[in-house]
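Note that one protein chain of the assembly has been removed; the remaining protein chains are unaltered in position.
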Amino acid sequence: MPKTRVGVFVCHCGNNIGGVVRVPDVVEYARTLPNVTYAEDNLYTCSEEGLSSIKDQIAKEGLNRIVVASCTPRTHEPLFKKACEEAGLNKYLFEFVNIREHCSWVHMHDPAMATQKAKELVRMGVAKAVHLEPQEEFESDVFPAALVIGGGVAGMSAALALANQGIQVHLVEREQELGGLIRGVQTLFPTEQDTDELLRPLAERVKAHPQISVFLGSEVESVSGFIGDFDVSVRTDGEVEGLRVGTIVVATGAEELKPVGLYRYGELPNVVTQLEFEEQFKSGGDVPRSVAIINCVGARIPQRTYCGRFCCATAIKNAIWMMERDPEARVYVLHRDVMAYGVEIEEFYQRAMELGVRFLRYDVESPPEVLGEDRAKAVKVQHQLMGKEVTLPVDMVVLTTPLVARDDNGKLSKMLKVPLGSEGFFLEAHLKLRPIEFSTDGVYVCGAARYPSNIPESVSQAYAAAAKASIPIREGLVRVEAITAVCDERTCSACGNCVEACPFGAVELQQGRFGRTAYVNTALCKGCGCCVAACPSGAMQQRGFSDRQVLSMIGALAEVMTGGVE
Amino acid sequence: MQDKLQEVVRKLLAEGAVEYFIGYCQSSQPHRAVPCFVSDESEVEKLVWGPLCGQNLSKYVLRANELEGKVGILLKGCDTRAIVELIKQHQIERDKIVAIGVPCQGQVDGRKLEKALGVSLEQVTNVEDAGDGFLVTVGEETKKVPKEEVLLDKCFRCKHPYAFPYDVTLGEVVPFTIEADVGEYAAVEELEALPIEERRAFWRKQFERCIRCNACREACYACYCKECLFDRKMPRWLAAPPLLSENEMYHLIRAVHLAGRCIDCGECQRVCPVNIPLGSLYRKIQKDVAELFDYEAGMEMDTVPPLVNFELDDQDPFL
Partner (left out) sequence: MVSSSDSLGNGFEPKILVFACNWCSYAGADLAGVSRLQMPPNCRVVRVMCSARVRPEFVITALSKGLDGVLVLGCHPGDCHYSEGNYFTRRRGLLLRKLLEYVGIEPERFQVRWVSASEGAKFAETVERVTEQIRALGPNRPRSEVLPTEPGDK
């Protein structure tokens, strides 16, 4: 086994480090450390000169570990790693010690202690470097095709965005037609155009596109594999077809809540939801003379605390629709708050009021009551502003309900190994920092599948999901930084802690040469180390952050207290 | 009970239902029963059952993994907790075991018995359960000793997870209860009440006596690792030969490894040759796991070990 030969390069960083830390002392100290065969100081180790020196000394001194003591690894680590590689040294045999942000810059008034600290940090860095091992980055091919689950507005938009880049797309839709939720909607807010005007051309483009294969009346039955290489089986009419894709977009949408048990829905024939209203009247049929629309039905209540976001706009849309057909109609919108966000919807709301739609505010504590024996005849409500109860005679009651997550989201979430949130919608990796993606690589989500969203929102998200889903395909490769976990199967006892601990489902128990042991799928491993810390026997380790490496740093620091440093 | 046990085991062996049976039998020292492995009907008469069967034999079932067939084992209620955990931790399949449940009315702590009688254990020739006490024979004399004086610590807090699916029971497995003014975590709370320096001095003194024999590890059902962290050479966590200054490290690390796995069987304390009160250490771990994470090992089959689990509303004093 070749002797470990560590080279230490201590940077002055101009005056940033050198002005506080006595760099030559640190260099001298480094030379005394076990396994260090070479040490020098540089004015700027990251400069051309500094990098050349590293490369030269690797060759000249036969260095097989490099420690640079300078700034934070978060800036120049790739630079130094590249220099090592250029000199023929595996880039994972490099260790960075931070003696600027963590030392010279924060102990400016105590050069003696700062120098002492720098020495100790270098000691720790060298101790770790000795135990670094060469690593190869895991590369996995990406199969150049994408799966879009769901053929609604979001799904179709995502499919087109992907296909227009030349990527093969498989679009799987459960119903016999494309269109999703908005097929049941007759007109769109705030433009009031016919849905068909938007939907038909979109569906035509999808069907005509040479890069998109559409599966109608089909469902995804199983998914296995990981980013770059998913095996998907799709069932159509009892026939199963296998597909291979690199990335997956979830665009399965949501459904309108049918509020059975609320406001006598299901009991009285003329109490309907917004979608049902559209179905009944917009394709012909008389407009009812007087209508009470009740908002927030089954939303913003203890059992379902969220707001459906655009159902108010839907209510306003249908209220306007009625007033335009019959200016004498009496349309009441019983609301708790009007969610008219953005410019267009606010203007839409204004218009409704101008047309004579009456907006009445009610309290969640005293909700409206639907009166009538075998038909709804009136709605009694505590008018919040007037402070008294009013009874509104009506021919029909329309209930505005939010979108709710589909029942079978659970099945799909398990198939794809992606989580659901508390309301049953798909849960993204991070609400603020990582929308559209999941923690599970290669799977993305857009549209109402993640939470109620209107058409422009769904389409924007679809474009975002398509963009993200195309990146691995364009790159052709998924490269994983070699800081992944690895299990020593000879000493693993298959207790299963690691499997539970992994946030990414990257660890499984498998039957191997040494019986049942844990196995890490490197393509899925993110290098967090949760599994390593959970392993009681130390069989699971993390490349670049192994127990041995960390312990060596602890030991190196502790040795200082028992006479290691002068 | 003992006869019934032997009958059942004889039948199991005759039918070939198990390759061997793990139980207790008389040893050369009458004051304690020892584990034994009976593979032939002719050996069945060795099997005993009584108040001297406090040991947890569960760890021995792991040998069944090397066999084609099953093993049988006699299980007190407390022992089943280890079996539940071994199954949860993928160490054995339920169908490898034929579990015989036995109603237990408390087990004798040899050290306490010695103290109560004032004689060495070697002189005890027989111990029998007599309801509220034990009939102990020393020489020619038989005395009744009240149970609360000589029970194993764990018997005072008998939990008997009745939900365990035994294959056979030798009678109704009912809880053992005793009227005794012993709090759930009495020993722990006593130490917790001390000022911190006194606690430090106490544990220092205890850990100093440790001879690093590893008996506690060998006796513990949860210590089944093919290669124990402490035996690893790369990295070496503990110096070899053992350093006195690292004794504390050994015990603290083992305690942390047992968090969420310790079933309160008391074997570690029982086998310690220098009488370190390990129960006070492991009971503390159990207490904290129960109070912090609402979790008790070995009571349910479907729960996730607490340290590889979390709740969004876990306590958070670290803000």
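We call the chains A and B, going by the order they appear; numbering starts again at 1 in every chain.
The rule is simple: a residue touches a chain if its C-beta (ideal position, glycine included) is under 8 Å from a C-beta of that chain, and two chains touch if they have at least 3 such contacts.
Just so we're clear, the structure is a prediction, and the values are computed from it rather than from any experiment.
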item	value
Shown chains that the omitted chain touches within the full complex	A, B
From B:49, B:134 or B:203, residue that would touch the chain that is not displayed	B:203
Residue, one of A:15, A:47 or A:72, that touches the chain absent here	A:72
For chain A, the residues touching the chain missing from this view	34, 72-74, 98, 100-103, 105-110, 112-114, 116-117, 120-121, 124, 127, 429-430, 433, 439, 483, 501, 503-504, 526-530, 532-534, 542, 545, 547-548, 550-566
Absent chain, residues of chain B that touch it	188, 191-192, 196-204, 229, 233, 235-237, 239, 243, 245-246, 248-249, 252-253, 255-256, 259, 281, 284-285, 288-289, 292-293, 306-310, 312, 314-319
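The criterion applied here is as follows: only the chains that are shown with their structure count from here on.
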item	value
Distance from the mean Cα position of chain B to that of chain A, given in whole angstrom	46
Interfacial residue positions of chain A with respect to chain B in the complex	490-497, 500-501, 509, 516, 534, 536-539, 546-548, 551-552
Of all residues in chain B, those that touch chain A in their complex	88-91, 224-229, 232, 234-235, 237, 257, 304-305, 307-309
